[in-house]
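Note that one protein chain of the assembly has been removed; the remaining protein chains are unaltered in position.
== chain A ==
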Amino acid sequence: MLPLSLLNAAQNKPMLVELKNGETFNGHLVNCDNFMNITLREVFQTSPDADRFWKVKECYIRGSTIKYIRVPDTLLDAVKDEQNRAREMGRSARGGNVSRGGAYPSFFLAFHFRLSPWGSSKAGVIACRVIIQKQRRL
């Protein structure tokens, strides 16, 4: 998934933002946008030399000043699971709406959807639709 989508998915999660000047901001992500501008809450700000600290309730960071963002490692897996779950929900909704004509048993259709190697790509969806249409003609 795209880097900015990972950031969007990290809302309400704790993270560490380091700016180009070396300052670090530890806080929970409130919101972000396509420019990587972010708002954080419950922030611990540290100066570049790590000699001064501030506690800030909310802050806004302009995306262009960010060097990198460190995010909890569990986030990538959590987001992938969410995406898979959303995809399967979408698939089962689509599969339920299609009328299955002929002697094609429903479990076989499930086979096509679940074990499709195309994943959620458009090509995969179109191919699935072709299979379903062919079954109707049987």
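Quick note on the criterion: a contact is a pair of C-beta atoms (placed from the backbone, for glycine too) under 8 Å apart; a residue touches a chain by one contact, two chains touch by 3 or more; residues count from 1.
Note that in this section contacts and distances are computed from a predicted model.
The chain not displayed here is annotated in its UniProt record as "U6 snRNA-associated Sm-like protein LSm1", chosen from "Cytochrome c oxidase assembly factor 8", "U6 snRNA-associated Sm-like protein LSm1", "Erythropoietin" or "Mitochondrial-processing peptidase subunit alpha". The hidden chain makes contact, of the residues A:V30, A:C59 or A:L75, with A:L75. Of the listed positions A:K20, A:R52 or A:R87, the one in contact with the omitted chain in the full complex is A:K20.
For chain A, the residues touching the absent chain in the complete assembly are 1-4, 6-7, 20-22, 36, 63, 66-73, 75-76.
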